[in-house]
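Apart from one protein chain that is not included, each protein chain of the complex appears where it belongs.
Labels for the chains are A and B, by order of writing; each one numbers its residues from 1.
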Amino acid sequence: MNTVTLTVKNTPELFLECENVNPDAFAGKKAADIAKLGAFQGKEITTLGDYFTIAGEAGATAADTKIVINGDCTKMKYIGAKMNAGEVIVNSTCDMYTGSWMSGGKLLVKGNVHSFCGLAMKGGEFTIEGNAGNYLGAAYRGDWRGMSGGVLRVKGNAGSDVGTFMIGGEMIIEGDVDIHLGTHMEGGRIIVKGNANRRVGGQVVKGEIYIFGKINVMMPGYKQVGEVSLDVDGTKAKFAEYIGDIGERHPKRKGETVYGKLYMKQ
Amino acid sequence: MSEFIIKNGHVFDPVQGIKGDKKDIAVKDGKIIESVSSGARVINAAGKTVMAGALEIHAHVAGPKVNAGRWYRPEDKHFDSHKKPGMTRIEGGKSIPTVFKTGYEYARMGFTFAMEAAMPPLYARHVHEEIHDTPIIDEAALPVFGNNWFILEYLKNHEVENTAAYIAWVLRQTKGYGIKCVNPGGTEAWAWGLNCLTIHDPVPYFEITPAEIIKGLIEANEYLGLPHSMHLHQNDLGNPGNYKTTIDSLKLAEGMTAKNNFGREQVLHSTHIQFHSYGGTNWGDFESKAKEVMDYVNKQKNLTIDTGNVTLDETTTMTADGPFEHHLHGLNHLKWFNVDVELETAAGIVPFIYDPSNAVFCSQWAVGLEIPLYAKDPMRCFITTDHPNAGPFTRYPRVYSWLMSKKVRDELLNGFKKAAKVIGATTLANIDREITLYELAAMTRAGPAKALGLMKDYGGLKAGMNADIAIYNINPDKFPSTGPEIEKAFANVAYLFKDGKICVEEGKVMDMGHKKTFWVDAKVKENKQVAHDVKEKFLRYYSINENNYSVPESYAPHQHIIAVDATQ
Partner (left out) sequence: MPKDVTDVICPFCGTLCDDLIVTVSDDNKTILGVKNACAIGAEKFNHQRLPGRVQRPRMRQADGSYKEITYDEAIDWTANLLVKSRKTLMYGWASTSCQAMSIGHEIAEKVGGIVDNCATVCHGSSLIAIEDVGVPSCTLGEVKNRADRVIFWGCNPAHAHPRHMSRYSIFPRGFFTVKGHKGRKIYCVDCRYTDTAKCADEFIQVQQGYDYELLNAFRTAVRGEALPDFVGGVPKEKIQAMADDLKSARFGIIFFGMGLTHTMGRNHNIDIAINLTRDMNDHTKFAIMAMRGHWNVTGSGQVLGWQYGFPYAVDLSRRDQARHQTGETTSVDLLNRNEVEACFYIATDPGAHFPVDAMISSSRKPTVTVDPHINCTTEISDIHIPVAMVGVEVGGCAYRMDNVPIETRKVVDPPEGMLTDEELLTKINTRVDELLAKGGA
């Protein structure tokens, strides 16, 4: 695997759209070619070379390409968005749409990410060492197809609207989450190792949510059906099992109604 | 430059019976003429196909529900919004393109006219605002009448003259083109959450049946002598076993003859008949009844139809058939939009994915192809996708490729995951017919023009007709053999002339043309009853004043008004 190292040399004044910073766009290119790829601030069309010092060259394919980004990326959007393969490591905080629509490969952000990251993620591994903003792993506006595959892990906290319209894959938040977790979920699983504020699992059709800490206010549409012992992301414990959202429609399988599941660590 | 000579093209024109002969077409000042001066610009059409501009007879391209479908589906254009180089604006949307994209894409495919298929009269101003902003193509809109309280009350007592006078009033107020009837009675029933699934189900409160509405509207249409016939979206759309209701509805036109000065012969246009040609009792034993329906249509010369071809895409369904959209939402659970319009109609919207791994959707696809392939008279059967219901209109080139090449459609059919089931439920596999370029010209040009009452000026290439001309990169002697090649040729005209001006060249928009809004001004005898009823209904039941109901002139700056006189 070849490594391309980007080092920020100019911080954008507005926000920079970096949709070309991903292994698919870099594949098969040398540093000079990568420097010519577009980067956008509003209507101003510049190049990656205007903002980054670029070293190394990409592999022949995305899968053979690793990108390491150093310097301050706080004002950069779309890093790793739509990536299909390869690896990206960002040694900084990033802005919106980081890792959104990614379908494969590995993306590691060593700082925080802003909102709308991991939107409609389809596959691969996306790890955020800091905190994540709102709409992590949610669907794009209007779409009923949110995160559908892959593993999204946040080591810190995440904001509100996490996992909206999730239909598959796995999301682990090691810290706390704000309101509206897993709203409209129809598949997949969300594990929160800290506390969840309110409105957990509203309008859920199917899917699983695990909360290790507390929920401030429980949704009226959930009812406890039992207690189970589970191994969740390496933690063995007893969990109270709830079904819900009772107010939402639910499919039937073999005559049985399929509900969303909420597990609260005891 | 106002003079052109299109030289050596293979001309297909059912109006003159020209079947691909090499012929020159002369154009001057927006018209096709016999010959031009030596200074005319020469367009070399050698090895190309020349047809009149195509006419879309039924699509949802402008108005409140179309626009709701646009804006409530940001996901439909999140990755599909772009600007092409040149004079065009940003083009967005897959299943429901923006007005700009709508105009450009029709023009790029060789269309010069589109009929908005359902205009709620109360929202007519909205429809015309969008038509105004849609570039290049001429447009018209059909107001909906099948659930209108005036109509229900008049026709309950079979008052055809009052019905006609009211329709004439609405056409003038809304700058409308003709009479659209969607799920007669069923949409009014939907205001109470109900429906009319056969033509004999009574409409709640109004004590009238869909059959009486259909018959009455046909009679009113012929009383007025409108250019187009009554345009019907039948009851019980989209359900297994509905072909019986379809044929029952068509039978209502038996014995009626067209009375008009436009050369129109049909009294009833039955739209998107694909959705109405289903047998079986449920989605498990669902089967095609296209043959049965088309056998009837072929016999009855006073009928025209359009197809409503399923294109197997993710799309957005939208119709004034409110109860149907509610039903559909119950099947796929995708976001449901509904609006009930006071005294007049309703509309619903639900996104829909015609997934090619599903046997029912593939069977619907097959039914849509069987219909034109069973049609004996291409002048009475028109290709549509009921845009965007069965698929976006931008898929016409693909639909043509399936109709014109057995090889192309059989490859798809045999490749379906549930091929055996689809082949068993339909008859498409046994059909060898391939639609010819000449038949296609009838189904997309001459036929719809005649059915719309526009045959004098549109749909053909005869001298004196409007110079709306599409030239395709298709050599009939070497007709492309693969699907993608056929698609490419029909999706990007070599040239599109609109009103004698080149608006598209090699798929690139060159000129916004002189877009016109067509509407029909029907003169009727003074009718005090109707005038009184209008006043009364606005005072008591409408939420806006009568004086704020009409479409101002400024909304249609370039009008093409077709006058009819029904005072005699």
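Definition applied: a residue touches a chain if its C-beta (ideal position, glycine included) is under 8 Å from a C-beta of that chain, and two chains touch if they have at least 3 such contacts.
Because the structure is predicted, anything quoted here is derived from the model rather than measured.
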For the chain not depicted, the shown chains it touches: A, B
Contact residue for the chain not shown (choose from A:K66, A:H184 or A:K261): A:H184
Listed residues A:F26, A:F40 or A:F212, member touching the removed chain: A:F40
Candidate in contact with the missing chain, chosen from B:F4, B:F286, B:F337 or B:Y438: B:F337
Hidden-chain contact residue, picked from the options B:T98, B:T315, B:Q364 or B:N473: B:T98
Interface with the undisplayed chain - residues on subunit A: 13-15, 17, 40-44, 96, 115-116, 134-135, 141-142, 144, 165, 179-180, 183-184, 198-199, 202-203, 217, 219-221, 223, 245-248
Residue ranges of subunit B at the interface with the undisplayed chain: 62, 64, 66-68, 70-74, 76-78, 81-83, 89-90, 92-93, 96, 98-100, 122-123, 125-126, 129-130, 133, 149, 190-193, 205, 326, 329, 334-343, 346, 349-350, 540-545, 547-548, 552, 555
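We take it that only the chains that are shown with their structure count from here on.
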Geometric centre distance via CA averages, subunit B-subunit A, whole Å: 44
For the subunit B and subunit A complex, residues of the former touching the latter: 72-76, 78, 333-335
Residues of subunit A that touch subunit B when the two form their complex: 139-144, 249
